[in-house]
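Can you keep this structure in mind? I'll have questions shortly.
Removed from the display is one protein chain of the complex; every other protein chain stays in position.
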Amino acid sequence: MTAILFYVFAALAVGSALVVVGQRNPIYSAFGLIVTLCALSAIFGLLGSPFIAVLQVVVYAGAIMVLFLFVLMLLGVGAEDRKSGRTLKTVAAVLAAALALEMGAVLVGAAPAPVASFDASTRAVAHVLFSAPYLYVFEATSILILAALVGSIVLARRDP
Amino acid sequence: MSLTPVQQELTIAVVKVVVFFGALLTLFSVMTWAERRLLAFMQFRLGPNRTGPIGILQPVADGIKLFFKEELIPAGAHKWIFVAAPALAVFTAFLSIAVVPYGGTVTLPRWGLLPAWLQGREITLQIADLDVGILFIFAISSLGVYGIVMAGWAANNKYTLLGGLRSSAQMFSYELALGLSWVGVILLAGSFRIQDIVAAQDGPRGLLHWNFVQQVVGFAVYLVAATAEVNRTPFDLPEAETELVAGFHTEYSSMRFALLQMAEYVNMITVAAVGASLFFGGWLSPVPFLPDSPLWFFLKLFAGLFFFIWLRGTLPRLRYDQLMAFGWKVLVPLATINILVTAAVVLFGPGLLASWRRMLG
Amino acid sequence: MVSGVLEDRVLMVLPFMVLLLPLAGFVVLCLFGDAIRRHGESRGAGILACVTVLTSFVLSAWSVVRLLGLVGGRDGLRFSQPYLGFEWMEAGGFRVPASLLVDALSGVMILVVTGVGGLIHVYSLGYMAHDEDNVRYFSYLNLFTFFMLLLVLGGNLPVMFVGWEGVGLCSYLLIGFWFKKQSASDAGKKAFIVNRIGDAGLILGMILAYHAFGSLDLVEIADNAGSLAPEALGELGVVTAVCLLLFVGACGKSAQIPLHVWLPDAMEGPTPVSALIHAATMVTAGVYMVARLAPLFVLSETAMLVVAAIGAATALMAATIALVQTDIKRVLAYSTVSQLGYMFLACGVGAFGVAVFHLFTHAFFKALLFLGSGSVIHALSGEQDMRRMGGLRRFIPWTFWTFLVGTLAIAGIFPLAGFFSKDAILAGALGRHGNVLFAVGLVTALLTAFYMARLLFMTFFGRYWGAEPHVHESPWSMLGPLVILAVGSAVGGFVDIPHFVQPVFRLPEHAEGHHFWLPWVASLTAVLGIAAAYYLYVVYTEVPARVAGSLGGLYRVLVRKYGFDDLFNWIARRGVVQGSRDVLWAGLDTAVIDAAVNGTGTAFRALSRGARTLQTGLVRGYALVMLGGAVALVSYLLWAR
Partner (left out) sequence: MSPDLVQPALVLSLALFAIGALGVFLRRNIITVFMCVELMLNAVNLAFIAFSRARGTLDGQVLVFFVLTVAAAEAAVGLAIIIALQRGRDTLDVDAFDLLKW
């Protein structure tokens, strides 16, 4: 059951990722990406990480992609009118394929045999997140977000 | 008839889904009628009162009418998205209400009519009891904006696009306040599970333990943000008739229009149900001498829905810049301060209380 | 916790109330100051400030009573460590709990701070009544009281340090209270900067102390002090370093050589501020700290000697400068510096209890003298030059009589407070270090009596030289505190402070050598000083000018205050500014650094001319290179595996 769901969502993710890359209209790309993200969220859930799964939807699908769509609509972006150069495309495709193969060589078999029991409940994740090494990083992210907030307001202001 | 445990679970789930969504659809259609009637009364009119006794069959008539209307897709529209948008809106709306509990756990009676495996079985009055329930609602409701944005964009029309833009900005902004307003409640309960949150509000003094007492700021923020989140007056700018014709659903007709409407009402029901669970103790009884029961939950739910209708009958619409300023400069800081205070109380409260107790003998 | 802690629930809470009342006052005045002023209720603001501090005094007294009621713990140590319930800082093994420490020493200190502070608040009601900004004034005063209480109540060095910095801040704010006056704001900055130097020492001392003792808790430091490894002691041991660094901090706050220069300038602030901060409380923080860490200081002979020597030198130097000052408040300021030196002298010879005793009595009579001088200044509508006073005895009798009590007290006339504490210090110094310290102390006592009497005679006797026609006695809100302080100055010496605080220092109460002749010699010295002043400033008033003329060189040195200000100015101008310009800028920056930078730049420009062709500006081209790089890197890693 879980495996079937996994492959369904994996196919969905890959398909919509191809839509992201293949569509010339950025709005379609954005919708494709949203589907990918939701599918990935489901996969996270299937891999036993409910908290991250929900967070993925909230942050990525719920916030970041809304921002993307908002900007796309605000700027009234249409479809691309020029194609990318053939050489670039070819080289990029070859390199991407090479990278994928190499990563496959690294990753496949790299993962240790999975442990039997796995607890990634919110409480467990929170315990790791709010203790020694990560706590300071967590605090630092608040500064990062503040900086991003201020920065984006300053950058997007009409009168600099 | 013997079923494997998995099949049993599945059967129960299907029955729950069917019953619950049947009830929800009924509630939705009654809501459309109730809203029109109540608004009419507030404005010294009568409202729909011809179809059936006191007009109660009006939703049926509306449904039939919408069903038989022509489905129009504008020539310049992005067809697939235009079609998918209402479905997505309804889908997210239904999905999020699935984790709201409307009662605690009940034990089925040992009636002879029931299959043996059902007798004495404990059933949770909730479709899905998620560990991250409230986060799930948050996640799904944040997806809800896509239905509107897609609808607004796909119609390829200035007014719908503006409606979609407005709603994305509005929902995006108020979602923050909405989520933050929950945090206080979550801190108090120490869990994302809505069952736990409701249970945390139980106590010997009835409604005094409910969160709207301790979390009065959070509740106020929730009330405002939730109203904005479901695009209800006074925050119904995405569909402001005087400015945007009908906003994002200008180009929709027939059943797709009905679906968008349904999404809006179901969202409203969700928000009221979540409010009832988080701030008004869900199915808990307000007074100690009456038993807890799902009836209380529905009573609170109806009160919440009435409140939304009442708001619509009372308040004028906000201006767009006022809306954004209010969301970011009032609600978000207020909710943040609420979190800080709540967290401080949760963290230091017991210690301080203990030391005071110790000091006072 | 330590076994000496005795449970007293009331005592676990009272100190926080003592602390929080003035803070609450500050918060209210700070938040609603504008509103209060708009409604013309500034008098109410002052009364609020007074009430908070006086209530705080009552609670302090209650705390001390509870403290006395504690059944004696280990070694007769009685203390309580109220804990606010959370850690202020925690990093690894380093923890700083938000805790206080109430024992005999801090008990005495909070009584002085809230008692004298309360009186000065009341006095300020009258003194600042006509200032339009007095809400701000009272809010600062309340804030100061809070920080001072935090300083003396802090249960560990960091908490104490918060108070320490806080009082420094308030001192700065209050010296520069009339910030529209250039000299006032300059004086504020000077005080702040000089204090920073001392604070740097204090911080370093704290760090080193943590290194040495593994704790910053005051009680634990005292506990651990006895069990240190022998190599930590000795002339160049870590204890000496800790003590000397901490003493640098004390020097800054308590205006000891060479960091004393800010205190006389601090007289630009309102007179009650001078009385509260720069006479009775804040400047004694250094003495308090040294006394607080007495178990540490006694371990280092060197540090003790330095403390005693600096104290003695400061006492003598400041007293000589006070001889020639003509500004009434500056005389008192130098007198304060001198008396603080006295206290350090007492610390340095191991008589910590006596130092605290002198601190206690000094708080009374110096506050009295400052407030009296404030009353004089008030009477003359702002005149501070003693040469324009004289004969005021007839116009402002209440001020005169209380001032007289204060003068006699500081001069050390029996049975006023100063007699006892000063006598005890001299007794402590006697027989130590070849009696040099004793001699310095005695000479200083003589000079003290002389310049205080000079102040008294120039101000209240003889002919009136001033221009103000309407010399008026101050209102009762000012005279009341004067009278109370006068009573305190008169009888304060009978309180046996040394004995009371002795357990805190963990020293054996060594029997002071009772020299029957010492009180007589001390009294005689005081009388001699007063008599000389009477002779010079009442009987033969033309003599001082002649003396100044004949001792021209010495006189000029004194008037220039031994050139400390000039020295610091010279260091700033010559050392910092000129050195930076001539050596660092012209020599180092331009010739070495700039040259290197420019050379690098030139070299790279030549290089870049070649590399520029790669720079297409097309982002995706760069990304492609990155991707290629990633592929290459992973290939290499795979190959290397």
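Each chain carries a letter (A, B and C) given by its place in the written order, and its residues are counted from 1.
Convention: contacts are C-beta pairs under 8 Å (C-beta built on N, C-alpha and C of every residue); 3 or more make two chains touch, one makes a residue touch a chain.
Every value quoted in this text rests on a predicted model; they were computed, and no experiment measured them.
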Within the entire complex, the undisplayed chain is in contact with A, C
Option touching the unshown chain, where C:129, C:439 or C:624 are the choices: C:624
Residue positions on chain C contacting the omitted chain are 616-620, 623-624, 627
May I ask you to list the residues on chain A that touch the chain which is not drawn? 2-3, 6-7, 10, 13-14, 17-18, 20-22, 26, 29-30, 33, 36-37, 40, 43-44, 46-49, 51-52, 55-56, 59-60, 63-64, 67-68, 71-72, 74-75, 77, 80, 82-84, 88-89, 91-93, 95-97, 99-100, 103-104, 107-108, 110-118, 120, 124-125, 127-129, 134, 137-138, 141, 144-145, 147-149, 151-156, 158
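Everything below uses one rule, namely that only the chains that are shown with their structure count from here on.
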Report the inter-centroid distance (CA atoms only) between chain A and chain C in whole Å. 60
Take the average of all CA coordinates in chain B, do the same for chain C, and state the distance between these two points in whole angstrom. 63
Whole-Å gap between the CA centroids of chain A and chain B: 28
Which positions in chain C touch two or more other chains at once? none
For chain B, jot down the residues that touch at least 2 other chains. none
Which residues, counting only chain A, touch chain C once they are in their complex? 84, 88, 91-92, 95-96, 98-99, 102-103, 105-106
Within their complex, chain A touches chain B through residues 27, 31, 34, 38, 41, 50-51, 54-55, 57-58, 61-63, 66-67, 69-70, 73-74, 121-122
In the complex with chain A, residue positions of chain C that touch it: 620-621, 624, 627-628, 630-631, 634-635, 637-638
